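A protein chain is absent from this complex, but the other protein chains hold their places.
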Amino acid sequence: MNTTTVRGTVVIDTEACKGCDLCIDACPPQVLEMTTHEVNTRGYRYPRLLAGCTGCQACAQICPDFVFQVYKYDTPLELPVGEDARQ
Amino acid sequence: MNTTTVRGTVVIDTEACKGCDLCIDACPPQVLEMTTHEVNTRGYRYPRLLAGCTGCQACAQICPDFVFQVYKYDTPLELPVGEDARQ
Amino acid sequence: MSNEWIYLSTHAPPQEPAALVDDFTPSLITQANHHLCPGCGEPIAIRAAMEAIEELELAERTITVFGIGCYTAFAHNLDVEVVQALHGRAPSVATGIKRMLPDGFVLTVQGDGDMVNEGLQEVLHAAARGENITCLLLNNGVFGETGGQMTTTTTLGQRTKTSIEGRDPHQHGHPILLSDLAATLDGAAYVARCAVNNAGNVARTKRYITRAYESQMAGAGFSLVEILTMCPTGWFVDTLEGPDYLQDTLAPVHGIGELKTP
Amino acid sequence: MSNEWIYLSTHAPPQEPAALVDDFTPSLITQANHHLCPGCGEPIAIRAAMEAIEELELAERTITVFGIGCYTAFAHNLDVEVVQALHGRAPSVATGIKRMLPDGFVLTVQGDGDMVNEGLQEVLHAAARGENITCLLLNNGVFGETGGQMTTTTTLGQRTKTSIEGRDPHQHGHPILLSDLAATLDGAAYVARCAVNNAGNVARTKRYITRAYESQMAGAGFSLVEILTMCPTGWFVDTLEGPDYLQDTLAPVHGIGELKTP
Amino acid sequence: MSRVEPANPAQPMSTSAAGERELMLSGIGGQGVQLAAQVIAQGATADGKEVLVFGSYGGMMRGGNTDSTVVISNQPIEAPPVLATTWSAILMHHQYWTPLRERIRDGGLVLVNTSVFEDELDRDRYQVVEVPATDVATDLGNPLLGAMVMAGVYGRTSGLVSLEGLVEGMRRSVPPYRSQLIEANEGALAAGWEMAA
Amino acid sequence: MSRVEPANPAQPMSTSAAGERELMLSGIGGQGVQLAAQVIAQGATADGKEVLVFGSYGGMMRGGNTDSTVVISNQPIEAPPVLATTWSAILMHHQYWTPLRERIRDGGLVLVNTSVFEDELDRDRYQVVEVPATDVATDLGNPLLGAMVMAGVYGRTSGLVSLEGLVEGMRRSVPPYRSQLIEANEGALAAGWEMAA
Amino acid sequence: MSDRALLEGSEAMARAAVAAGCRFFAGYPMTPFTELLEHMAALLPEARGVCMNAESELEAVGMAWGAATTGHLAATGSTGQGLSLMQESLSEITNARLPLVVFNMARGQGDYFQATRGGGHGDYRHIVLAPMDVPEAVELTRLAFELAGQWRTPVMVLGDYYLAHTYQAVSVPAIDGAAPEVPDWALNGSSGGSGAARIISPLGGGVEGEEGFDLGAHYAECAAHIEAMAAGVEPLVDTGFCDDAELVVAAYGSVGKFVRYACLGLRDAGHRVGYVRPITLWPFPSEAVLNAATGSAKVAVYEQNMGQMVDDVRLATLGAVPVEFIGRPSWDHSGFGIGPDINVPDISQRILEALS
Partner (left out) sequence: MSDRALLEGSEAMARAAVAAGCRFFAGYPMTPFTELLEHMAALLPEARGVCMNAESELEAVGMAWGAATTGHLAATGSTGQGLSLMQESLSEITNARLPLVVFNMARGQGDYFQATRGGGHGDYRHIVLAPMDVPEAVELTRLAFELAGQWRTPVMVLGDYYLAHTYQAVSVPAIDGAAPEVPDWALNGSSGGSGAARIISPLGGGVEGEEGFDLGAHYAECAAHIEAMAAGVEPLVDTGFCDDAELVVAAYGSVGKFVRYACLGLRDAGHRVGYVRPITLWPFPSEAVLNAATGSAKVAVYEQNMGQMVDDVRLATLGAVPVEFIGRPSWDHSGFGIGPDINVPDISQRILEALS
């Protein structure tokens, strides 16, 4: 089945997000995507994570509102992608 | 007898002079000389003119106290110099 | 939506063994929540400046002098000692501090309105004196705090609240390239310009700031890091467009790179 | 004395037919007698500035804005219109005048203390704006009026009342070369530096001043002529030594020549 | 202007402020509350009335609170920009309305946006006019027109602004780059005016 | 210092200023008038007296007027820096002395530099001591020492400064780069002191 | 429909300024002055005038100084800190005898002393006008330019955040682009070479046939001119219900409008209170204040500060009536001078306490 190596992950404080989109372009593997309709209580859209995070911290470094917590896995995971990700 | 060509001359307002010496070096033909003992009412030594002025205005241009009036003779004079100048 | 399932959970730390490499609230910032606008570049720059202090272990000898601008909100939100100066006057205040605490690490945080408009004389005199302090210029080409009016660093053609038709050299004059100007002064040891409009530039910003700090600690003299920051609100553009606007409007004039090193 | 007879009479105009080419009181100066010190370079520079106005026939459209320094004595001694500004503030005042009288000819006369200390920001902002005015800097490297203290243009090693051991870069910082700094600004059209310490330099000074005036009248933008002037009193040297002191102390650092032409 | 006549005791003004009618609007950012206040105020001005408006806006944050005060009168306004009580109110949203609750005077007029508003009203103290403004606006094709609908209703029920005034006021208030909305706004004002019939 | 005690009426000072002795010096630039004033004042200070000096100097011009006022007392000085009258005077030159003429009080003490001074003195109003100061100084090898000679004479005739005081005062007053003159100055002071014998 | 317009205070003042002949403005942004600057920038070009985005307040006041020497009506302004930076120039512009209008959009009322005593060095005063609302601001702006030109002196219009940001329906005279004619003392270069070229200097004019000037004489003239203004400028004041008032409340500016409204309410409730609202703060309407106070049992002064105008009220009454200060500084988080205490109930309460 299709998998991808995942070296890291992030915790996203969606309530702190102001929906500026800066993190989306900043993410090298492009694994961040903004919500299209969902907004936080202040009415802002926020990012969500796809499989493939490298834990590079780019999102955290550029986020003006300190929304990200970044983790690096001690040992990388192999996660299914595409249809295979469906449980 | 020894003469020199004199193209111009100056009138010196000795009372306006503050004895700074700037005109002496400024005079290209070096025909200005400071008094050694004589001073004006304010106690300043002042310049005097030897034969040979060219009317170049250098002294007037550099004098901080506007002491000089400069004339250019319509036709240059020949004035005796050295012992010959003695009447 | 249909393919919601492709997203990973990001609500809590991972179950799997993993190392926390970046926490929500950056080092030496007291609390993450602040009132600056969405997409503002200033918090990014301030984060880099604080992380560099932490990494060089300068926190316990640092005094940061703030100018007046939007960034001033962070004066009361840092875990390093702070002196709040008046608009434009930070370099003189920093001078008084550094002269009395030669072993201290003294920093100023100022904007373009603060440093290049109101305080141009202060920073240039400090640079000429070779004052051993580090000044950070957050340059967004506008007075953000007061609503996006033209500053001396606004580039030609740039539209601001007070240059609606775009900055016109005949009416509004030419922009001042502060770093280039300061670099010509003998007292200036380290001068560099960078930006926070993309991940690479953010990393570079932190690198330059670190070098500036090192040069102060080495007693090399005056150091300045100019950081081009996004101001979507003052530029009247969407937050998403901020980075490109910076690249296309400010960066071509205020060129990025190290202008002077010790 | 023995050879008194060698001197010509200089008490009255010559008997022989002759043309008056330079009168006691220079053009556009009201009266020759003034209270500046013996050997001061400032009256020489001001004479050149006024003669250039006369020669370009600008007298009836000139407004001269004076800063505060010894030269201020001439503010009340000129036959051109004058506005007395505060210490350091002349360029902004000149700006207000020029903007309201675009066809006027607007000049500032300032010293190094006035323009490079108190008013550095004013002149640089005016230059960056490309303000179509001409600024004359009478640079003697000291505050003459207040007794010869160090200014920002004082050269390294130069002894002044406040740098008794000579200017030390660590304690007093480095000199600012104003013309070099201003020349880097896009709004500056004509920038030149000269001196009045000998006849040749006085002539050159008048030449540069004339070019600066012409560039303003051509609407080229900001023009600046820096004139190195003797201040024997502030330098604590004999008037006779003034010119050489200038040559050896100021001129090597504040280099003479045209830095920028339209 | 008699106020700037040289020193001499002015005539007592008795109850010169009696004719003043206050309106306070409350809602959240993005609901068009400030625009509605402007439209009503500009409209009353166009009608030749004396008008005062003082708005506060909770920063740039989307979803922040926003409120505004309008005073309309036939004589020079005596009221200062900040008022303790009001004769009428427009409630676009409940989130930040609590401070306003106590300020509404007995016998006053309250317009409430029933499409969104979720809270109790002291219906015994003042007249409540229920307006499903956001719904009506959505039917008109744009939920953001809700504030315009409210303005229309307010003009008629309060009797302080004519429909012509409101339309003129709206034209004066809409920024050029929004001019494409003028027609829709006019429709919403008219709709509100009709509802109040 | 009782003057800066907190608010309460100070004791009347009766004639506390009675013991004060004033000296005004007048001359032209280059005669050493300011130095003489300093030497006398420094001398009195060294003697433990209360002293005040206020000098004016007519600009940088050589030959400009120069004058100075010195007040000496055994109690804190009540006199302000500018005085209308004086008990004593030292006249080094006549050029600018006119304003001083009227200021000398009856019964005062006037030292005049007869080598240069050319004007009338109201000898009936005050005691005049004639001192050919410049000549004496020239004999001592330097005409510029005239002021020192005068200081010496003044110290003794006025009884306000001791010779030791004058010498000490002179040492304190002479700038370092003039230290080679100290010996000559001391001689001139002594010579003046002797003349007054 | 009338031709009147609903204008924000800042815009109304800007229109009134240009309508009054103002042709030069220079300023630097600062809340609540910023909008006035922006409106001047938008309006002046229409009238063939100049508005400069000065790089700082020091440069703004310098530019206005220069423009004023050309005889065109010039203005500048700022807020708090910015006004402080201008003090050196404001003092010397007065000695240079130049007309200038200064819009002081203050934060709170802590700057009364600076405005009325002159915060700069030296012995000068400015005419100070303090409107309570937008219509009055329009009228006083016109008056400010009139007085500045008439007396050749800086005139300050003292406003605040409330005034800057309140919209009111007002009619402002139309702006005619006509170039206002220029007074004879103005500079334009033309007197150069005449042997008697004009000079405008805070040190005074030159002395005939001499280098330099006579400072003593010039400062004496300046002092005489200040005294002439103190005597010649009719101070404006607004009073109400004072004839039979037990308590007279004094207040100025926007806060004065709150106090005035509070008094209205208290009157309707039957309390014998009156008010006196100085509109001209210098020269202070001492006579009117004394008249208003006379017959009352007490004067209460309400200011949004620690008590500054209260000095002028005491100097006006010199003990004739007891004077009590009932104000206090009041600031919300914004720092713009909006006062949580500045509301009618609180003010009425303080007045009632003073009354009892």
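The letters A, B, C, D, E, F and G name the chains in turn, as written, and every chain counts its residues from 1.
Basically, a residue touches a chain if its C-beta (ideal position, glycine included) is under 8 Å from a C-beta of that chain, and two chains touch if they have at least 3 such contacts.
Note that this is a predicted model, so its numbers are computed, not measured.
Peer 1: Kindly name the visible chains that come into contact with the excluded chain.
Peer 2: Even though it is not drawn, that chain still touches C, D, F, G.
Peer 1: So one chain is hidden, and I want to know which residue out of F:Ile28, F:Ala41, F:Met150 or F:Met170 touches that hidden chain in the complete assembly.
Peer 2: Of the candidates F:Ile28, F:Ala41, F:Met150 or F:Met170, F:Ala41 is in touch with the missing chain.
Peer 1: One chain is left out of this view; which of F:Val53, F:Met92, F:Val136 or F:Leu160 touches it in the full complex?
Peer 2: Here the residue in touch with the unshown chain is F:Val53.
Peer 1: Which of D:Glu81, D:Glu118 or D:Asp186 sits in contact with the chain that's absent?
Peer 2: Result: among the candidates, D:Glu118 touches the missing chain.
Peer 1: For a quick check of understanding: of G:Ser10, G:Ser91 or G:Asn188, which residue touches the chain that isn't displayed?
Peer 2: Answer from the full complex: G:Ser91 touches the omitted chain.
Peer 1: Of F:Gly30, F:Pro81 or F:Gly141, which residue touches the hidden chain?
Peer 2: From the options F:Gly30, F:Pro81 or F:Gly141, the contact with the absent chain belongs to F:Pro81.
Peer 1: Footprint of the hidden chain on chain D, which residues?
Peer 2: The missing chain touches chain D at positions 86-88, 117-118, 120, 143, 146-147, 149-150, 152, 161-163, 172.
Peer 1: For the chain that got dropped from the picture, name the residues of chain G it touches.
Peer 2: 80-81, 83-85, 87-88, 91-92, 106-108, 110-111, 113-114, 117-123, 203, 212, 214-216, 219-220, 223, 226-227, 305-306, 308, 311, 314-315, 318-320, 328-335, 340
Peer 1: Would you write out the residues of chain C that touch the absent chain, in ascending order?
Peer 2: Answer for chain C: residues 28, 30-31, 33-35, 54, 59-63, 65, 73-86, 89, 91-101, 104-105, 121-122, 125 touch the chain left out.
Going forward, only the chains that are shown with their structure count from here on.
Peer 1: Going only through chains that touch each other, how many steps at minimum separate chain A from chain D?
Peer 2: The fewest steps needed to get from chain A to chain D is 2.
Peer 1: With a step meaning a move to a chain it touches, how many steps does the shortest path from chain B to chain D take?
Peer 2: So the least number of steps between the two chains is 1.
Peer 1: Can you tell me which chain is nearest the middle of the complex, judged by mean CA position?
Peer 2: Closest chain centre to the overall C-alpha centroid: G.
Peer 1: Counting in whole Å, what is the centre-to-centre distance of chain B and chain F, each centre being its mean C-alpha position?
Peer 2: Chain B and chain F have C-alpha centres separated by 44 Å.
Peer 1: Counting only Cα atoms for the centres, state how far chain D is from chain E in Å.
Peer 2: Roughly 65 Å, centre to centre.
Peer 1: Which integer distance in Å separates the CA centroid of chain A from that of chain B?
Peer 2: Going by mean C-alpha positions, chain A sits 90 Å from chain B.
Peer 1: Pull out every residue in chain E that's touching 2 or more other chains.
Peer 2: 61
Peer 1: Where does chain C touch two or more other chains at once, residue-wise?
Peer 2: Each of 37, 120, 152, 172 in chain C touches at least two other chains.
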